[in-house]
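Note that one protein chain is taken out, while the other chains of the complex remain in position.
Moving on, here comes chain A:
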């Protein structure tokens, strides 16, 4: 029975795509841990991970190598995965919900709110007592949520039914307003603050440590769970809200839940890593080209492939001009834009042939 299931799974194209993305995922982790300015042998890496997680020791590893792998590289790789997966999943959900292939996690303004929070913290150099180093991400998440509430309030005041157009418009209004404030703060700041803010805005997953992973994980799990259980509703929305209502979907609740889930993912990602562009736009498209638009597969695959993509992007950011680093947002855009263009052209050619 089980074998039959596996056989059926492997006979199916989508099954192979899951397998393939799993292999890529593993490769990205290993390469991410292995390649760097200080190379550490693979067996040592494995030993470190086993020792730290399962307390199994079979060989001695120098303390400094252990430090590099466990305290610097592994958190970095995992954070890259979390952020990429979250942004890409949120992007897929936003595109499905808003029925617009150009939507991305930043469309409805949550990320701008989170950025504003972070920029304020950097600018005023405040530290909230009891939060310490967590001041920045937590303020960012909170301000992201405040922004979501403002957007919702605007939508609610102007349209009772939470119309899609109104959501997009309200998001654009709020995020342009916030961007203006961010620019204002940058122009008011001194050189030092300005560099720091700009660097943060470019986005990075480096030098964050385990604390940031602990911070993003609960939001990521909750948001992912909410979105995954709403994949059928996302499919139904493709017919339009009215038709979705006719087949029994609770449109208002579904829409609210999907917005909350995607905003959780976006807000938490921006809070820990700054705004990294292009992942949330391109990866869902790529996945749709591979497996079709059914959200039952688009959502989990966007999650895995998005995370894997960002791990590779981070790897590139580290090694291209080593020992210096490129901002990861630059890498995602430099890879993402041509890939996106290629996909568009290929799709057009494919259509012409049919």
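Everything that follows uses one rule, which is that contacts are C-beta pairs under 8 Å (C-beta built on N, C-alpha and C of every residue); 3 or more make two chains touch, one makes a residue touch a chain; residues count from 1.
Please note the rule applied: contacts and distances are computed from a predicted model.
Of "Iron complex transport system ATP-binding protein", "Small basic family protein", "CoxF protein" or "ABC transmembrane type-1 domain-containing protein", only "Iron complex transport system ATP-binding protein" is the UniProt protein name of the chain excluded from the display. Contact with the chain that does not appear here is found for just one residue of A:56, A:188, A:243 or A:341, A:243.
In the full complex, chain A contacts the hidden chain through residues 96, 99-101, 232, 235-236, 238-240, 242-243, 245-250, 288, 292-294.
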